[in-house]
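Take this structure, written in structure tokens, and hold onto it; I'll ask about it next.
Here we show just some of the chains, and they stay where they sit in the whole.
Here the chain labels run A and B in written order, and each chain numbers its own residues starting at 1.
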Amino acid sequence: MTFRARHLLGIEHLSPEDIRTVLDLAESYVSLNRRTIKHSDALAGMTQINMFFEPSTRTQASFELAGKRLGADVMNMGVAQSSVKKGETLIDTALTLNAMHPDLLVVRHPASGAAELLAQKVNCAVINAGDGRHEHPTQALLDALTIRRKKGRIQRLTIAICGDIAHSRVARSNLILLGKMENRVRLIAPPTLMPAGAADLGCEVYHDMREGLRDADVVMMLRLQKERMDGGFIPSEREYYHRYGLDAEKLKLARPDAIVMHPGPMNRGVEIDGELADDINRSVIQEQVEMGVAVRMACLDLLARNLRADRGRQAAGEMA
Amino acid sequence: MTFRARHLLGIEHLSPEDIRTVLDLAESYVSLNRRTIKHSDALAGMTQINMFFEPSTRTQASFELAGKRLGADVMNMGVAQSSVKKGETLIDTALTLNAMHPDLLVVRHPASGAAELLAQKVNCAVINAGDGRHEHPTQALLDALTIRRKKGRIQRLTIAICGDIAHSRVARSNLILLGKMENRVRLIAPPTLMPAGAADLGCEVYHDMREGLRDADVVMMLRLQKERMDGGFIPSEREYYHRYGLDAEKLKLARPDAIVMHPGPMNRGVEIDGELADDINRSVIQEQVEMGVAVRMACLDLLARNLRADRGRQAAGEMA
């Protein structure tokens, strides 16, 4: 088993073997979560703090349940309650929490690099739950687990990522992971939502969705943020849906067994047709959520093991 | 023992025997809660999610404590944090949570029928913690337990429900329960706050409070919602209190051992006199809160048993 990292800050720091280690362990948690008694003692007596500086139902809930099912003492700290309102800096808040001896700190923050900055300041394990436009590694891992379970592999697939690529940490983490696992990644977006230099990332770049979908094994739709809709990035919701919204008709261009993914929450009728989203033969959106809890349990568990090992080595070193 | 239901959506679906089953089990939880060590493992390893789309201190707190004392992993999801703000529909939110494999979903929602709609979409047990003007079954059950403990029975009593009947799910659940248990129910309200067709519900209808209180064993006051006070439903708070507010003088018309109930939070001096509310010889308002936790523990426990039995049967069926 690999995955020796202290923190989970981004997919960019993981090897293909690390990724496989997470996914394999997550499989066992998928089984556990389907039982009525879904409890492990992997984190018993440990403290997990969820620090969400951006609101998020599903990601915070997913981490909270993951920690609780592993037996951790879990504490949520929303930005609403936080001292940040009293003018405290991110670092002061983190140092304060660190002094309370958490073992695992899950952080979401609007600034790219926030999780990495925190990781340098604290002596617990940090999980990046989304930092600005940078990375959202557990999302990419849960997407990978979903794909692997549906397609039987997470390699040599043609995967189309479609929507607001430019501003999306979900897209960024996914294309790094999918690239590492040797898949063919296509980015589909209007020019205003395509990142500069996309072609240099080893991806194929499409502005025409129909072309980009051709023979895809996986179609990954992204959420269109409200602020993009109002901000001149797209002409109108209706026009966007017409050109870049996924519906049954456009999906016909992909492989007949292509699966449809979305990180949620969805804008039905904006980036995806509501009926298609609910079609259990094509859409794996609910599976993604299910895999999310399992993947987060695996990440928490692996980081906790590394933390214990580190502390053991440190204690041994201090005695020697 | 009866109570074979998958969900607790409304009193209308319960038989008198179901109701007795809940109350009898709740009695044991009343005793447990009065101990210093108040812990059971009935829900150990199970996940309870409280989804409150309307804020509520006491009901949410009551369900949270109930679940925690039964050993469940409990997660609260207030509407404030929820994706609903990002435009997600109730159903999408519920499906997302469902994919995280909760065992028990406690739902409060401003729309009548919301809990039932959810129950059709998810594969966990759903408890309705109040849906619009429809039902609030655990409130009626806790009221019944309070009455039974004080009066020695929950049958053949004369019970006056007074206040904003028209908009109250508390009143609705109570009058269904009290009717099923063969009590004489009187509804007292000004015409603007009396539901159309009240007389057809098997209740006696009064617009004059003094008449309605005569010889009552139980007087159940309802909270007057702020929006009714401003909305032309009543002439003024002072006038309302004069005609429909309960005080010691009006209470003299009821039986000498009549008890006074209120689901809380109270508007002292609007629907009830503050001193009367605090009179421990007449008011059982604190007991209602205490019974609330016990009744919710009983409901969670019974639904969890049914869930386990269902899943056991399903697994056996799949193997056969």
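What we mean here is this: contacts are C-beta pairs under 8 Å (C-beta built on N, C-alpha and C of every residue); 3 or more make two chains touch, one makes a residue touch a chain.
What you see is a predicted model, and the numbers here were worked out from it, not measured in a lab.
Undergrad: Wait, 2 copies are placed, so what's the full copy count for the complex?
TA: The complex in this structure file totals 3 copies.
Keep this in mind: only the chains that are shown with their structure count from here on.
Undergrad: How many angstrom lie between the CA centroids of chain A and chain B, rounded to a whole number?
TA: About 39 Å separates the centre of chain A from that of chain B.
Undergrad: Which of the residues in chain A come into contact with chain B in the complex?
TA: For chain A paired with chain B, touching residues are 33-39, 55, 57-58, 60-62, 64-65, 68-69, 78, 80, 226, 264-268, 286-290, 292-293.
Undergrad: Per the contact definition, I'd like the list of chain B residues that touch chain A in the complex.
TA: 44-47, 49, 73, 75, 77, 80-83, 85-89, 92-93, 95-101, 103, 307-308, 311
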